[in-house]
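The complex is shown incomplete by one protein chain, all other protein chains being positioned as in the whole.
So that you can tell them apart, the chains are marked A and B in the order they are listed, and the count of residues begins at 1 in each.
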């Protein structure tokens, strides 16, 4: 006999991975959306009138996030100004295809779309892989993507970024940080909002949403998303944690949320020193080191020593910081990279959206990125200045 | 889609290739090495022994927690780690030793055969072997069965200064402790106590003593074999209760969790009643790393630190120590092999099980697998634990009625716990399971368990009341239980006491002056 929906007596079509309850399609949609709404309101994620960028990769998580954010924004009158923000890592056969699906979302959901390219750094992932091979390439991608998203968001003058990180991702990160003995990240990784200290806040409305339910939601809603794996090999270590989480889920489906509870109830000894968040002296991006990871990686690429910054090469980073300090502080303005004239050209290129947030930047901004870079350790010396200025214009 | 994050690159170093290790010499003395330990240190036999003994004494010594002449209860399981612990202690106490250990050990073995449905002949055999081992040391010793946890009574309002209370004066006397004069506390509050106490003293293996060393005045509690045998018959009722409870949990992971909590309860009971102020556990670092990660996976993250720290001060006036926490299971295995330390094999719930048999079992396979390729895995996990707060600084927090850890259920609106409860509410008409009222709730009657002779006048508690008194992890463990009355008496009594206190508080509330 077919199971009946536990809420409305219609025929059930699924058993919720999260609770084990049998539900019909409509009741599942409602439960799924209400939970996200509950997460948003419990954590007071948004304030009316804010502009919020949805980090959109074209994959299932961010596609469902865009869909649900839009639906909830209307249903509960969040009064948010939503925009889609994508990063183009420059991976032929993967990102170019997934960006197509983001572009379709732009039309389907009537949300303006902005794309930031890795060209921002002067390097596509394809070019990076050509130089460093398939090992460690994810290091570059992870670091650059995060910064690119932040920079794109700053250009758009948004108040917050929401990302599609789901409960599985967070549980996985908790486990990874336990395995690495990384207490600083362990403490931070269960926070629903990060980056409140100065930089742009990022929130995860899917913090308590199971990946399986996201897939089910996308499937039953027939959402248009891109599901191919990246053509470059993924990080093996995270893969272990991922496999462990999946195995745990098979034994006890609540394990994912139980791990998040565990992460939330950890408290760190008072005497343990936490890394202090500062800003990168080179680009002004938040960093717990003098020079941020992206700058170190970029330096390595540009100097033909791509392994610089991979693994625990703190020495190199220290040396770089020293070099910078020696060359005089006057030219270093930590805000420069973030608020420079590039924004103007960027906003002109923005797609049909007519974003209200895309007003042109601080008039008095002195775009000195190139000078800084050339004056100091030559971080962008090999970067075609045109590229920097044109940022994400290649679309 | 890609889930790589910004900081994924900081991963542990992987193992050196095996052929680089062939024929290595000892890092201390250049003799031929016999093992590689930690990440990549090679040792010869004698340097390894020095290294192990030094590490053991340093672990105990540096905290200065164990005083000269202090009575320390050593918990033995028969497995490799606790066998190594016993051997290290014996060596450390011997006269010829340079930096002699100066505490007075007593030994306890808890027979958990009932939980894994071991035939009684095998359980008897295990107990005999353990008894032989324990006796040969000349230390006082006793054997308890896991099911005896069901006969432990707990009356919080009469809590003696020692923090936990004892099953009854009879048992105490039998254990023959000196300098321990706790008064019988089985008086007015629960009439059930008397019958349970009787039960306990009759059945207690320790009720028959021998004194192997005539000069040893204190706490020599060695049971005779005949008593061990007869005791199996006596515990049938408790054994049935244990099986019944484990069965109702409906999950091996939950069963393991509950067994761990009952085991600790028994250890703390025996220790306090017999005058021991410390309990030493044989868990090695590898084991504790598995425990820490398992804790994370079963919602016990808040307890992960206290479960793996050297000195676990969760119980008042009693400390659990883990002197082998710096040792890997490989080091233990080598130590035992090189010293001919005998350990014997006792099956657990997951013996011969697949990796997915339980969360702990899976976690162990995961950690040992990772350890093989990344030799710093265990130490990284332990390093995480060391940076976590054990919550010992915070006084008088509310604790879990089952595992005695601080309650972690008082959470902010935006939390996993609330998210779970919201999910349960929204996708189930019957509301969240946490508020299901125990259907069989009757009041003022015998609990109905066993022969009906327990004479308890304790009001039955509801599942909701029980859950409210438990931490997140213990709630998870008993989530599937059909009747909370299957829980050990000490849990129910504690819950009942809380309920009554709350009731009392609400009754007198209007007379209390708000001074704030």
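The criterion applied here is as follows: a contact is a pair of C-beta atoms (placed from the backbone, for glycine too) under 8 Å apart; a residue touches a chain by one contact, two chains touch by 3 or more.
The definition used in the following text is that contacts and distances are computed from a predicted model.
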| item | value |
| --- | --- |
| Protein name as given in UniProt for the chain not displayed, "IBH1-like N-terminal domain-containing protein", "Transcription initiation factor IIA subunit 2", "Large ribosomal subunit protein uL23m" or "Ubiquitin-related modifier 1 homolog" | "Ubiquitin-related modifier 1 homolog" |
| Visible chains that the absent chain touches, using the contact criterion stated earlier | B |
| Chain not shown: contacting residue from B:54, B:247 or B:372 | B:372 |
| Hidden partner chain, touching residue among B:24, B:38, B:243 or B:383 | B:24 |
| Residue among B:364, B:408 or B:494 that touches the chain left out of view | B:364 |
| Contact with the hidden chain (one of B:52, B:290 or B:492) | B:290 |
| Sole residue of B:30, B:97 or B:351 that reaches the chain not shown, by the stated touch rule | B:351 |
| Hidden partner interface residues of chain B, rising order | 18-19, 21-24, 33-36, 42, 79-80, 286-287, 290, 329-330, 332-334, 337-338, 343, 345-352, 354, 360-361, 364-365, 368-369, 371-372 |
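Note that in this section only the chains that are shown with their structure count from here on.
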| item | value |
| --- | --- |
| Between chain B and chain A, distance of the C-alpha-averaged centres to the nearest whole Å | 42 |
| Residue numbers on chain A that touch chain B, as the complex places them | 6-7, 16, 18-19, 21, 23, 27-28, 30-31, 34-35, 38-39, 42-44, 57-62, 98, 136, 138-139, 141-143, 145-146, 169, 172-183, 185-186, 192, 207-208, 226-227, 229-230, 234-235, 237-238, 240, 242, 244, 247-248, 250-252, 254-255, 257-270, 272, 293, 310-312 |
| Contact set on chain B toward chain A in their complex | 1-12, 251, 253, 292-293, 295-302, 304, 355-356, 358-359, 362-363, 366, 370, 377, 379-381, 383-384, 387-389, 391, 393, 408, 411, 413-420, 422-424, 426-430, 472, 476 |
